[in-house]
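Dropping the structure in here first, questions after.
Note that one protein chain is taken out, while the other chains of the complex remain in position.
On to subunit A.
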């Protein structure tokens, strides 16, 4: 039972780190915080693997360490470090306090939804399940309420971490290949977004999503 307590406890840290990613001053810092969050996620996978006795999850933890903690943040850090658009500041369209309140409300709603899930596998880890869903929606909010197109990429990464956590919690024995498929796709997605974002900056000299409005109607 202790293992599940650690899982639920670590999931709380995921919410904190996702707020750090969202609210960081610039994309390079977001990349650092994203690496931190992914590290917490890996620890959570390990704790979950111990609690459920799932061999696959240990493998997952390892691939997640490679892709999410090292590779993806490194790609983003390298690509985004040289790009900055002082005109948009942090790029947030909402005050920080409101973002935090919003995240808390999302978390409460997700707790309500998670409490209704009747799967036996979900009994011990409902708080973590709620967090995984909340992580998904915080990611979505990070994209919608963000003017900096590079930070929108992190929104996608948070959504992806959320889905990944749900998968690990509900199906800890999923074949390793499933997890590799998701992780690989996410890497390509980040590479493509980083490449496009850089091209937009080089061509248009802005990172502001609100400047991208020549197509309408």
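A few notes on this one:
Basically, contacts are C-beta pairs under 8 Å (C-beta built on N, C-alpha and C of every residue); 3 or more make two chains touch, one makes a residue touch a chain; residues count from 1.
Criterion: contacts and distances are computed from a predicted model.
Per the UniProt record, the chain missing from the shown structure is "Hydrogenase 4 subunit F", taken from the list "Hydrogenase 4 subunit F", "Response regulator", "Thiamine pyrophosphate-dependent enzyme" or "Phosphate transport system permease protein".
From the options A:15, A:57, A:88 or A:200, the residue with contact to the unseen chain in the full assembly is A:200. Only one of A:20, A:59 or A:140 touches the chain withheld from this view, namely A:140. Touch with the chain that is not drawn comes from one residue among A:27, A:73, A:127 or A:155, which is A:155. From the options A:17, A:37, A:148 or A:166, the residue with contact to the chain not on display is A:166. From the set A:97, A:112 or A:215, the residue in touch with the chain omitted from the display is A:215, counting the whole complex.
In the full complex, subunit A touches the omitted chain through residues 116-121, 136, 139-140, 143, 149, 152, 155-156, 159-160, 162-163, 166-167, 169-171, 173-175, 178, 181-182, 184-185, 188-189, 192-193, 196-197, 199-200, 203-204, 212-215, 217.
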